[in-house]
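Moving on to subunit A:
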Amino acid sequence: MALLAVRNLTKRFDGLTANSDINLEIPEGSLFAVIGPNGAGKTTFFNMVSGFLAPTTGTIEFDGEDITNLRQDKIAAKGLVRTFQLVQLFKGMTVAENVEVGFHLATKGGVAAALSRLSWFRRQEADVHAKARELLAFVGLAGKAEQDAELLPYGQQRLLEVARALAAKPRLLLLDEPAAGLNTHETDALAGVIQELNRRGTTVLLIEHDMALVTRIAQRIAVLDFGCKITEGTPDEIKRHPDVIAAYLGTEEAAHA
Partner candidate 1 sequence: MPSMVELVQSLVNGVGIGLVYGLIAIGFCVIYNASGIVNFAQGVFVMLGGMFTHTMLVRLGWPIAVSALVSIVLVAGVGVLVQIFIIRPMWRRKAPLFAIILATLAVQLLIEQIVILTMGDQPRTYPDFTLGGPLKLGPIAISYQLFWILGCGALMVLLLTLFFNYTRAGRALRACSQNREAAALLGIPVNAMLMLSFALSAALGAAAGILITPTQYTAYSVDGPFGTNGFIAAIIGGFGSAPAALIGGVLLGVVQSGAIVVVGAGYKNVVALTILLIVLLFFPQGVFHGRGKRA
Partner candidate 2 sequence: MRSNRIMTLRASTFTKLGSYGYFTVGGAIFIALLFAFVFIRGGYLLTVMQLAMIYGVFCVGLNFFMGYTGQASFGQNAFATIGGYGTAILCVQYGWEPALALIASMAIAGIASVVVGYPTLRLRGHYLAMATFALGLITYDISVQWTSLTQGYMGYAGIPPLGIGPFTVEDERMKLVCLMVLLLIGLWISGRLRNSRFGRALRAISTSEPGAAALGIRIPQYKLAAFVIAALYASAAGSLFAHVVGFISPEVFGLQMVVVTFTMLYVGGIGTVLGPAIGAVIASLLPEIVRSTGRFQDILYALVLLVLLIYVPKGLSALSSIGRPRPVEPSTGN
């Protein structure tokens, strides 16, 4: 059963076609990767799926429901949560508070609840407080809960974003270049986290450049180039596919030209 179904998705910007007629199905429970050279249209694709950009044509279905023109927060409420290529940390808040924000969808209560602090609200706040620290432990940031989020080293900021996204209990987690700027050690930690949360039932769709990471953890890979999906398959199939090699490395003729 496809959790996410993208059909004929196209995005044109005044003469530049960023995404052209993309068809993709992400099965529930899978760890799916979208790769492609720079400028292939991967982030545009992500932005459309998560509601940050309106498609020119095409449809996006999440769990059978059409989400094509929904606002970002409504899409998140349905269970599709994303992270960002340029980390969107909440500065001025601590590491733990950042994750606590992630629990927004799973909790209730506005001004009235915050002022009256009835017992259900207090329990919920304590719950959020505890669960945030659990998530931080899961991604390996246990000791940093009370630190200012902006003081974290870059690699840990990315892990924080993942923890925060997880707080929103996503059915489908979209990771936008999560390994960008990480060293090997940090990438390993990240890979472990992604695989574990996939094992626990979260479907993962990630955009990545790091071929080693992708071939190691992804179950299925789609390749974009010049806005089109050129092929899809298992990591082994992709590694050997001539079009993929050509897209990344160029063809024989171009190499000798």
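We take it that contacts are C-beta pairs under 8 Å (C-beta built on N, C-alpha and C of every residue); 3 or more make two chains touch, one makes a residue touch a chain; residues count from 1.
Behind the choice of candidates: all candidates are chains of the complex that A comes from, given by their letters.
Because the structure is a prediction, the values reported are computed rather than measured.
Among the chains 1 or 2 offered as candidates, the one in contact with subunit A in this complex is candidate 2.
Every residue of subunit A that touches candidate 2 in the complex is listed here, in rising order: 50-52, 71-73, 76-77, 81-93, 97, 100-105, 107-111, 113-115, 117, 121, 124-125, 128, 148, 150-154, 157, 164-165, 167-168, 180-181.
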